[in-house]
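With one protein chain held back, the other chains of the complex are shown just where they sit.
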Amino acid sequence: MVYYLTDLLVLGCINSIMVVGLNLQYGYTGLLNFAYYTYVAIGAYVAAVTTMGRTAMAGGGTYILGWTLPWYVGLLIGGVVAAILGAVVFGFTVRRLRSDYLAIVTVSAAFIFWNIINTYEPLFNGATGLYHVPNIISTSTTRYGFIMLALSAGILAIFVWGSRRIFRSPFGRLLRSMREDEAVTAAFGRTSWQPQLWIFMIGCFIAGIAGGLFVFYITAWSPYAFLPLESFILLAALIVGGAGNYWGALLGAFVLIEGLAELSRFLPSFGNGADVGAIRAIVIGFVLILMLRYRRGGLIPERWLHWYGPPAKPVLPRARFAAARRAR
Amino acid sequence: MSQFLVAVGFGLATASVVALAAVAVSLQVSVTNFINFAYGDFMTFGAYIAWSATRHGINLVPAIILGGIATGLLGVLANILVFRPFMRQGVRPVTLLIAGVGLSFIVQNALTVIWGAEPVRFNVTLGNSLHVGPFLLTPGDLVMFGTSVTLLVLLHVMLAYTKFGKALRATSNNSDLAKACGIDSERVVSITWFLAGLLTAVAGVGLVLQESTLDPTTGFTELFVIFGAVILGGIGRPYGAMLGALAIGLLTEISGAYLNAAYKTSIAFGVVIVLLLFRPQGLFATKGKIS
Partner (left out) sequence: MSSEASGDLLNVQDVGYAYGGVWAVRGCSFSVRSGEVTGLIGPNGAGKSTMIEMLSGTLTPREGKIHFDGSDMTGLRPVQVARKGIARTFQTARVLAALPVIENVVLAAQGQIGENPLKALFFRGSWRSQEEELRKEAAGLLDWLGLGHHLLSPAGTLSGGQRRLMEIARALMAHPKLMLLDEPTAGVFPETSQLIASRIREIAAQGVTVLLIAHNMGFLSAVADDVVVMAEGRVLTRGPLEVVREHAGVVSAYLGTAVAGSRETGPTTAQGASE
């Protein structure tokens, strides 16, 4: 029972990290990235091949690198590589395309990436994937669960803190204004693409870290772990939870991804077997459409974050003015 | 050389299937101005209905018709229940896209629940491949090709010569102006969804006959190839979509013949990406409707 709960919570934390990262890209800035899970996968793969060495997989298998760096270095490198790739993709696509075309391009890119990894074995061992990825620390299974829980919860807390910091900063304000109305933002002297690039990279970094955590937890990774569908589920979780609000991101991840997965355990399976996941997806689809229609802000809308404390007592405008004019 | 021609033959066969679906998408986009992500799953739906019908003893052709009608109705339903309320609300295109994604979840997984995730086959034996000139085609390919051409010709006749066709072209060009001229644009939209669904179903069956197995994800994976054709021809331009389908079909098959066949779909997707980045108005851009 304890193990079951721990497992649930670890996965919940890791999924939450992903949705928090996606929130930065889509919730704050309005960048629709249908290939988000690809960056998770990159983080996972890179973390794996930089830490598992050459001899981990008994039956051989081909993959690049094969270093044996400590886990935290591998994790970090995974995040960084994901961020760099994100920057490249951003440079090519996000700058130029409106959101629905961007969606098509990013999904197509995600599929191509998946196809290449699945087919070209020397990269990450193709369809078989990688396994026997080393644990962070050698210990019993239950204790490993606790350690991973502590680690992922801690990292989640850091990223939530970061989200909050960004939200309350001029940078966050700028991102949201670009999301709402780029023309107005430009009319007050701000170029869009640099802040967007930054937040895109940060979001991809977070995805990569989540991927790394994931792979150290389940110690294996293969193309079947990152079907392009997964990005949609993350997006649905974000929208249902409340895009733009990092608490909404958490809620969406836990409720939609975890909660539904666990709930469906208690349903009788009817008909043809593979249904648990299918029913879950149907529910997600319905909830998504209903949410978009009737409560676009999600369960925890962004505007609930707007409490900064009472505004300071206004100063006489004339004095303000003169001071400002002199400063100019 | 003969390998090349054989690939060309495959390309034509693929193109005939893609063309139907691409034209369907183009028609719908031209009157509603957004892209429905659930079309792939409409294709799968139509194919499943037809397959189900054949398992109950109905012949192939009536089964396809049944599948077409069912999918047409599905399209109309989707419009009424999902898309139209959003459009009346005046939402951003992104929201419609995501709604389409939600719909795709529902349809695809409903199919899984009803018919299972295991691949199935059409219980139709169509004989072995024949040599038709320099091409190597199955009778299934030929039938599909013929059906496709027939349907497209019928479509062209409808668009060019019937009253509805004119109403459709008017609505796609400028829906407010069309309304002002007394055209009931909502009815036009509904009928367009029906037609699009119908064509998509036939394409779905054609796809299954080519790929020979059907499972809930069949249509979805084909979706981006279809988008490629639509974009190549210019979004919202049905005639362009036909040419786009031809181009994509030939491109994927020919390159698939010389490179690893597993990368075939990736090539199609790559084309989509390059196009959207550098020439989103398609290859045949003139002054026309661009979404």
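For clarity, chains are labelled A and B in written order, and residue numbers in each chain start from 1.
Here is the rule we go by: contacts are C-beta pairs under 8 Å (C-beta built on N, C-alpha and C of every residue); 3 or more make two chains touch, one makes a residue touch a chain.
Keep in mind that this is a model prediction, so the values were computed, not measured.
Asks: Just to confirm, in the complete assembly, which displayed chains does the hidden chain contact?
Replies: Listed by label, the shown chains it touches are A.
Asks: Please identify which residue in A:Ala127, A:Ala150 or A:Ala186 touches the non-displayed chain.
Replies: From the options A:Ala127, A:Ala150 or A:Ala186, the contact with the absent chain belongs to A:Ala186.
Asks: Take the complete complex as the reference. Which residues in subunit A touch the chain that isn't displayed?
Replies: Residues in contact with the chain left out: 162, 165-166, 169-174, 176-177, 180-181, 183-191, 195, 198-199, 202, 244, 302-303, 306-308, 311-318, 320-322, 324-325, 327-328.
Simple rule for what comes next: only the chains that are shown with their structure count from here on.
Asks: Okay, in this complex, where on subunit B does subunit A touch?
Replies: 34-35, 82, 85-86, 89, 91-99, 101-106, 108-110, 112-118, 224, 227, 231, 260, 262-263, 265-266, 269-270, 272-273, 276-277, 280
Asks: Using the touch definition from the top, list the residues of subunit A that touch subunit B in their complex.
Replies: That would be residues 32, 92-93, 96-101, 103-105, 107-109, 111-112, 115-116, 118-119, 232, 235-236, 239, 270-275, 277-279, 281-282, 284-286, 288-289, 292-293, 296 of subunit A.
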